[in-house]
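Note that one protein chain of the assembly has been removed; the remaining protein chains are unaltered in position.
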Amino acid sequence: MTTHKIRVGMVGGGPGAGIAKAHRMGMRLDDRYELVAGVFSRSLEKSQQAAVELGVDPDRVYESYEQMALQESARERGIEAVVIVTPNDSHFPVACAFLEAGIHVICDKPMTGDLDEAERLHDIAESRGLVFALTHNYSAYAMVREAAHLVRAGALGELRIAMVEHASGWAWTSVEDDLNNKQAAWRLDPAQSGTTSLISDLGTHAHQLLRFVSGQEVTEVSAELNTCVPGRRVFDDAQLQVRLANGARGSLWVSMAATGHEHGLRFRLFGDKASLEWCQMDPHYLTLNYPDGRRETRVQGHDSQSDDQARLTRIGLGHPEGFIESFANLYSDIADVIERYRDTAQSACQDRPLPTSRDGLLGVRFVKAVDESHNAQGRWVSIAL
Amino acid sequence: MTTHKIRVGMVGGGPGAGIAKAHRMGMRLDDRYELVAGVFSRSLEKSQQAAVELGVDPDRVYESYEQMALQESARERGIEAVVIVTPNDSHFPVACAFLEAGIHVICDKPMTGDLDEAERLHDIAESRGLVFALTHNYSAYAMVREAAHLVRAGALGELRIAMVEHASGWAWTSVEDDLNNKQAAWRLDPAQSGTTSLISDLGTHAHQLLRFVSGQEVTEVSAELNTCVPGRRVFDDAQLQVRLANGARGSLWVSMAATGHEHGLRFRLFGDKASLEWCQMDPHYLTLNYPDGRRETRVQGHDSQSDDQARLTRIGLGHPEGFIESFANLYSDIADVIERYRDTAQSACQDRPLPTSRDGLLGVRFVKAVDESHNAQGRWVSIAL
Amino acid sequence: MTTHKIRVGMVGGGPGAGIAKAHRMGMRLDDRYELVAGVFSRSLEKSQQAAVELGVDPDRVYESYEQMALQESARERGIEAVVIVTPNDSHFPVACAFLEAGIHVICDKPMTGDLDEAERLHDIAESRGLVFALTHNYSAYAMVREAAHLVRAGALGELRIAMVEHASGWAWTSVEDDLNNKQAAWRLDPAQSGTTSLISDLGTHAHQLLRFVSGQEVTEVSAELNTCVPGRRVFDDAQLQVRLANGARGSLWVSMAATGHEHGLRFRLFGDKASLEWCQMDPHYLTLNYPDGRRETRVQGHDSQSDDQARLTRIGLGHPEGFIESFANLYSDIADVIERYRDTAQSACQDRPLPTSRDGLLGVRFVKAVDESHNAQGRWVSIAL
Partner (left out) sequence: MTTHKIRVGMVGGGPGAGIAKAHRMGMRLDDRYELVAGVFSRSLEKSQQAAVELGVDPDRVYESYEQMALQESARERGIEAVVIVTPNDSHFPVACAFLEAGIHVICDKPMTGDLDEAERLHDIAESRGLVFALTHNYSAYAMVREAAHLVRAGALGELRIAMVEHASGWAWTSVEDDLNNKQAAWRLDPAQSGTTSLISDLGTHAHQLLRFVSGQEVTEVSAELNTCVPGRRVFDDAQLQVRLANGARGSLWVSMAATGHEHGLRFRLFGDKASLEWCQMDPHYLTLNYPDGRRETRVQGHDSQSDDQARLTRIGLGHPEGFIESFANLYSDIADVIERYRDTAQSACQDRPLPTSRDGLLGVRFVKAVDESHNAQGRWVSIAL
């Protein structure tokens, strides 16, 4: 059986947009998507240039996302899904436009910068019944899936302690002073990204990953935010304590000033039977530690592991897969769900655990709770579920 | 500036062909190739099925490689290059057919199973002046390039000792008894693959990688071959000693019976200033050890590293890239060379260090020397350069 | 030049006293002490038995520490120093008795269980001018000394973030239910050890180690204490946030319920130039991470390292030293200071950085501040310096 490729459009992702490259490589790897339309830039000219480079028909490059949503939904063989890789503050209107046009949405995280918008977008996404996938790609790594499987299978027993870090070193020094560093200019400008961009950018990944693997909601947070780099106008380090729904406790360390770290994303979960650790830098390994002194590292790609892990491993047996493959995994799962939707008009995805608008909403609530706690000198703040 | 994608055909790579998938994913990642023709199987029916899955026009699926070479070379906008992923014993005639038709060749390793064919193919490739790339993908890992750069820049000083391992565990037990395991059936049958398929398959990778990184030729070898798994009819373990052109010594351990290993590819080089190690399982790291007690691991993706490393890193800074990316790196370099050829009709590639027919020829000579040494009780055997 | 061995007595350390063994092995390794007197147990009979095993003259086994302090101080060639390895709540009276008798004190940590006693003991120790060494052995590891040296030499630049863990797994399950486990019975009984024995036992090590290496005082703490193991009557997990004197922030995770960990002691310090990490489990390594992508692990025992490191390395060059050697290092430094005292009647020790009564006092204040913060729902509590 063959299926036609999924036709997608993209909003954002023009010249210099780093994360859009990862999205496109993730789509290409398993060859299940074709990029056929887009608004790649606010400038139509730049957008057309990008279209040439990306092999997109110039007739399907639009002046605005509204126009694209309208015309593509009206068109025969128009796009089935849109990928939104614009700055966070535009996610809400763009996503709404496409959902209202009956087009599935694949949206970069965080879902929105504003809590009210997050609540509304979640409601809209739920009510339309379309696929809404938030691209928390880290939970699509094969061994993160394996970890989630093991936790649910009881390998750790009851969860007690969760230690999560997303402590990057990317902004260890005044990168915002480099005029060529557009990422820095945008992310470190409080006017554009708020003072808690650290939590929006990295903290939401840590939050989603913890929830995904542990199966526990984060119910309360106590936050200590700090600015390490002199002259910086946003927070660049966060020491967070969390309480989980089952009573477990933990810490999330989120930073962009962890000098000497690269991306610094890892988690450790401790249950009453064993503990488990995973590090994004070495994603093909997953380690379980047992109280009898065994530290058992499981290597990706063996038959002994879960179906989910197997499905998301392309080569296996010592041929490591990395970050781009995590995007490809996510896009592969999204493709499965969209293909089923064609037949069933259902967006449910129990065996394809995509991050959804609910994850997006909880992530934005988490950002706001961190902000509130910090402003109250670290008081514990609840997060509505 | 934009360039049209490189039009390629493929010989081999039908259902179940593992390595062809890696080739195709490698081509897709950076979107510089389009697969437009093929003989994917000896069975035309299976070949047509594969074409549908791969999105190849059925009119460009051929009954034989000879036909494909003829018709594509005659066609306007025919293929510029062919990817050969057939069993080793057919590499020679297939490669010759396309070279003679003026089509660049991208050929899986080992170049041939027969030394005489290797000699002739090398001569033909040289004389035609086309691009002939052998897909030793490991030397295209970014940090292997970094290693080669460091060695040439003198970071190790004069090379003294080389320790290379390609000690896989894939055939640790009687996998050939599993009728569903077609890889095993083929590779472990002396009638199809010879008794030294271990050296052809894995040993040639180790040999090429050593030569690539060290910049030294392997001039002599002393071999001890063994069969570990009872009942097996080919050698599954090889302990090799080597002498290098500059007088350095070393060992190559090549195995498919290294129980508990996955792919087991790594190298360590010791000079008179420092030593260096790299492991394919963790390819984004490269470690230099200094006599003053510093063990310096360099992480892929930093500006402080070589241009070659930078060029072959897509995301960087803690977003690991793996095996598929190594294929993509190789295909990216091949694309650069083919694009230049369009303008210059030159296949030279000094700054794009592709494995060529010379590497293929030396690899086959190495296989033969190992065989000869083993049959002479480990006598040292010279390898012509 | 030779010096006579230092004559020591011991209070505590009879049958089953684990840590006393480490003290005695630490004293023996470099052969600079002789154990000549003791009150090894509350039972004189058990004390005498221990004396026989330890080769101590039965005439110098005493019924009480008071008697021992009196008689040894009066005796010609009496003990010069006493080692106190009794339960924490008796450290105060025992230490006072010997200090008042003019005998140097080597006291197990924490200094006392009671803050008032700690304040008084510190005053007495200061005013008597004798050697008072608290056996925080971890800061005597050679590579911890190296770390402290590097921090002071500016290798990290200005400290920003400190992440310290003493997350043991020793009490991961209800070890207190095992009647043979006397350690557990004692440490996990709130009546004997208080509900915050976790902080006294392990937290004070983490606190001292952080202060020692960073050179920064801990000025404020916010604490979240928890009991993971059902039925347990003391806290077994602590998530602590700290503020340091220079404005740096950090987290201390202290646990005895970290399933799958052994001793779990490690620190990471991040400055504005580089970061540094050390793990007690692999104490002969120290890693510096630089923002240019180098992770530099320094191996104990090289000339390129600090004098302090060199002095505390016995064999070096790949012959690892461990926990017992850390005690030996501490006892070696104490011996140096006591030997100087013989000549100078000065207990100052700038180049032998022994933990003193001030470290003990700050440790007890830290325990109390943690307790107070937890009781106030994690409010930030200041620690007097």
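Descriptive notes on the structure:
First chain written, first letter: the chains are A, B and C, and each begins at residue 1.
Rule of thumb we're sticking to: a contact is a pair of C-beta atoms (placed from the backbone, for glycine too) under 8 Å apart; a residue touches a chain by one contact, two chains touch by 3 or more.
For clarity, every value in this text was computed on a predicted model and none was experimentally measured.
Which of C:Glu100, C:Glu220 or C:Glu262 touches the hidden chain is settled by the complete complex: it is C:Glu262. Across B:Tyr65, B:Phe92 or B:Trp253, the single residue that touches the chain missing here is B:Trp253.
Within the complete assembly, B:Thr173 is the residue of B:Ser64, B:Thr173 or B:Thr219 that touches the hidden chain. Shown as candidates are A:Ser174, A:Asn246, A:Thr297 or A:Gln377; the residue that touches the absent chain is A:Thr297.
Contact residues of subunit C toward the unshown chain are 2, 5, 18, 21-22, 24-25, 28-31, 52-55, 168, 170, 261-265, 280-284, 299, 301, 314-315, 317-325.
Interface residues of subunit B with the unshown chain, by the touch rule above, are 156-157, 160-161, 163, 169, 172-173, 222, 224, 226, 228-229, 237, 239, 241, 249-251, 253, 255, 257-262, 270-275, 288-291, 293, 295, 377-380. Residues of subunit A that touch the chain left out of the display are 292-305.
Please note the rule applied: only the chains that are shown with their structure count from here on.
Of all residue numbers used where subunit A meets subunit B, over half belong to both copies. The two sides are thus made of the same residues. Relative to the centroid of every protein C-alpha atom shown, the closest chain centre, again from C-alpha atoms, is found for A. Here the CA centre of subunit A is 44 Å from the CA centre of subunit C.
Separating the CA-averaged centres of subunit B and subunit C is a span of 56 Å.
Annotation: 35 Å between the Cα-based centres of subunit A and subunit B.
For subunit A, residues that reach two or more other chains under the stated contact definition are 261-262.
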